[in-house]
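A single protein chain has been omitted from the complex, and every remaining protein chain is retained in its original position.
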């Protein structure tokens, strides 16, 4: 990662750009866990991503990078012709481009450069088994009644409680805690300081990022004179297969029964899912969104950032919520919602147009009043 | 928890429902920490909840569940006649119902089925002393200058720092950290990976869920040319009795003096309470709400989800903030507020009605302009 973004920015008349540049770059990024640990020649990468080589086959690529920050030895990509100027401006050693893209530097040509770059990312991604080698760290704590599968990694200060089950090849990284009776499937990855609480179930190939809490109590209280009494939350959370949950997100356990996160659900950071929710397959929830208690969300739903869904809602398959929208009640499948309270997206766009013209409307009303008054005086 | 929701949903023409069903249920949920660990006969439950038995006294109930997901061996409840159809549809083995409810399955009759179900939840709730048996785990770290009470549970990788005090029967679960001089009262429960920082005080019977941070620094900086200088945050957080704080919520320490959370305050997940706030008795704050610095919130206030209160506010007793509302200044006791900026709830409802009619108003203004013009031409 040797290129200095700083240099290029000052030397290339980009000074009008509002954003900052990295001043504290450390030149040497090699070492364990660094992206710069591996390198491939361009020919190998072209073969791996299924593209056509247009440049020297033995050009050594040691890292991938975005088009603006890429420098010597780095490969980037040009998603569409929209980025042609950025590509011309780039210091990347090579580019993944569309078949017909005019390119000044060595390149790999293919139909879908973004997809090809994603395949290249897989090539350069550190291997999980190197980052988390199988084994139980001497400074971890695994209860003797727990059942731990083959080739599991349990990190330092990690805790696997009584009756827990950890499937083969799963990772319980440093500082993560499985409380009594928690279960994790196979090939799952729990990052440092994750908490999976009493009796909760995580499926196969799940990824839980640092600070995730699975199975905190639902927020249920009975109000009585002088006190709020806790309603016991005795259910669990059940998380399907191929689920990813972002850093510091929370999934509450059901009051009774199960809070359910279905297969391939993807949840971003700092998201709240309340007790007894059910989230359908492949639904994606962006950062800082929250879902109220007992709400059922369908399949393939998309929630942008900072969305709020009320409790006891039901949301149909394929619904899209725009950022910062807030909704309640029943939302039919396929709708696109925006605003708080949420409306149909087109209606919301039109409404926002009106909001920008309220000044004019107010003036027009005042003007009309005056003119009508004059007409009344005349006719009077 | 043997019933398969999946089966019932496909076999009972519920396919039109937009929400998903659990496909990866594990049949055997017994084991430590599981809800299925205990069972009671229907007669015992009826006695415990104070209801009238209407069914076989020896019917074995091994779990509680919501009306839709409940299956064989499970007890659910019918909160009101609104759920009569769901009750008829349910596969629950037995139901808690109102005195006059027409019920096809064994039931327990009582005046307030919801309250009775809550009492049943207590019966089935795992005992804290089983989940967190008294004792100090060999893999925990308790400073020799700390003072730890009777029958305290301190989990693996938990840390109790110098000068800390932990009251009798309190739980410091795995991975939780009490920094120097932190104090926790009696019968309190700190879940895994909680952090209570320097000098902060937690009362009796508190519940702090995983990832809670008590005593992070307030956000205070002095802007000077080329730098933002930190204003030291030397105060503490003081948390009263019977307080519950949800997963990954943060309470900042006071700049000087104390941030105060009073008795019976209930805080949901991912909530932010800034430095020098005071939150009054029995106030309930839903998920992802935030309160700015030095704001005083009264007693019995209710904040729905994703509410934002500015700094230096004062909020009277019994105020209700609707979801996603944002407020500043002084809010008189008893008001119901909605929107951002927050208005009186009724005014906000009316305003939202107008927003939905802006299309019509704009057309009407245009129409009036034309008609007035015609009148002017005629009279001219």
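Going by the order they are written in, the chains are A and B; count residues from 1 in each one.
As a convention for this text, contacts are C-beta pairs under 8 Å (C-beta built on N, C-alpha and C of every residue); 3 or more make two chains touch, one makes a residue touch a chain.
Quick caveat, the model's predicted, so the values are computed rather than measured.
Shown as candidates are A:55, A:199 or A:246; the residue that touches the absent chain is A:246. Here one chain is not drawn; of A:193, A:233, A:259 or A:327, the residue touching it is A:193. Within the whole complex, the absent chain has one touching residue among B:81, B:128 or B:371, and that is B:371. Taking the complete complex into account, residues 1, 17-26, 29, 31-35, 63-66, 69-70, 76, 115, 118, 121-122, 124-126, 131, 137, 139, 155-157, 173-175, 191-193, 207, 209-211, 242, 244, 246-248, 264, 266, 268-270, 282, 284, 286-288, 305-306, 323-324, 352, 355-356, 358-359, 361-362, 365, 368-369, 372, 375-376, 379 of subunit A touch the chain not shown.
Seen across the whole complex, the unshown chain contacts subunit B at 141, 145, 157-159, 161-163, 175, 177, 179-183, 193, 195, 197-199, 201, 203, 211, 213, 216-217, 219, 221-223, 226-228, 230-236, 238, 240-241, 248, 250, 252, 254-258, 260, 262-263, 270, 272, 274, 276, 278-281, 288, 290, 292, 294, 296-299, 306, 308, 310, 314-317, 326, 332-333, 340-341, 343, 350-351, 354-355, 357, 361, 364-365, 368, 371-372, 375, 378-379.
Operating definition for what follows: only the chains that are shown with their structure count from here on.
Chain centres here are Cα averages; for subunit A and subunit B they lie 24 Å apart.
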